[in-house]
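Here the complex is missing a single protein chain, while all its other protein chains stay put.
Up next is chain A:
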Amino acid sequence: MSLKIVDLGVARGGVPVLEGVNFAVAPGEAVVLTGPNGVGKTTLLRTIAGLQPPYDGKIVVPDVEAMTYAGHADGIKAALSVAENLMFWARVHGQRDISGTLEDFALTDLASRPAGQLSAGQKRRLGLARLRVTGRTIWLLDEPTVSLDKGSVDLFGQVVRRHLAGGGLAVIASHIDMGLDVRVIDLTPYRARAKVARGYDEVFL
């Protein structure tokens, strides 16, 4: 399973933000996307995940169903317990066993707690735990370490390392070092020219 991005152009709200993005991710490899705020990291990840169509180029992946996405929001229901939340996503993806995942993310003691009572970091851990129960090989992670403490970042780093060791791959938009051996891609050079041109117009006017 590998992921290849060919001449990809992505747009947000009809305005192109990135164009000509090219990279490939091989099994067992992780790529970190960096760039200033607003450069289009989230838009790029959402486009790869299939949540919005690219306006140019293509995404080559053997199976669209192999990808899963973790965005800024965790998809957690406050009224359900931690175990119920995780079990729901597991069942949606045809899995039944969540005990190992709860342990990996240090959530076992919180399993019966309503998710609404969790701290921001604990919620984030629960949101990331969903990745494990999807059983998918390509992880698209948008700022996965937001509101995680140092220990939890290390914990998540281990989970990602194990995922990569098992032949999985990951595309991560993040500025925080998770202790992974990764290739860093700076998105700044891929900024769409249309936007720059419009910027000049504004200056000119």
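Here is the rule we use: a residue touches a chain if its C-beta (ideal position, glycine included) is under 8 Å from a C-beta of that chain, and two chains touch if they have at least 3 such contacts; residues count from 1.
Here is the rule we use: contacts and distances are computed from a predicted model.
Per UniProt, the protein behind the absent chain is "Heme exporter protein B"; the candidates were "Heme exporter protein B", "Acyl carrier protein", "Electron transfer flavoprotein subunit alpha" or "ABC transporter substrate-binding protein".
Contact with the chain not shown here comes from a single listed residue; of A:M67, A:L110 or A:A192, that residue is A:M67. The chain omitted from view is touched by exactly one of A:G50, A:G121 or A:G157, namely A:G50.
Contact with the chain that does not appear here is found for just one residue of A:M1, A:L80, A:A111 or A:L155, A:L80. Screening A:V92, A:V146 or A:V184 for touch with the missing chain picks out A:V92. Residues touching the missing chain, restricted to chain A, are 46, 49-53, 65, 67-69, 71-77, 79-80, 84, 87-89, 91-94, 130, 134 (touch as defined at the top).
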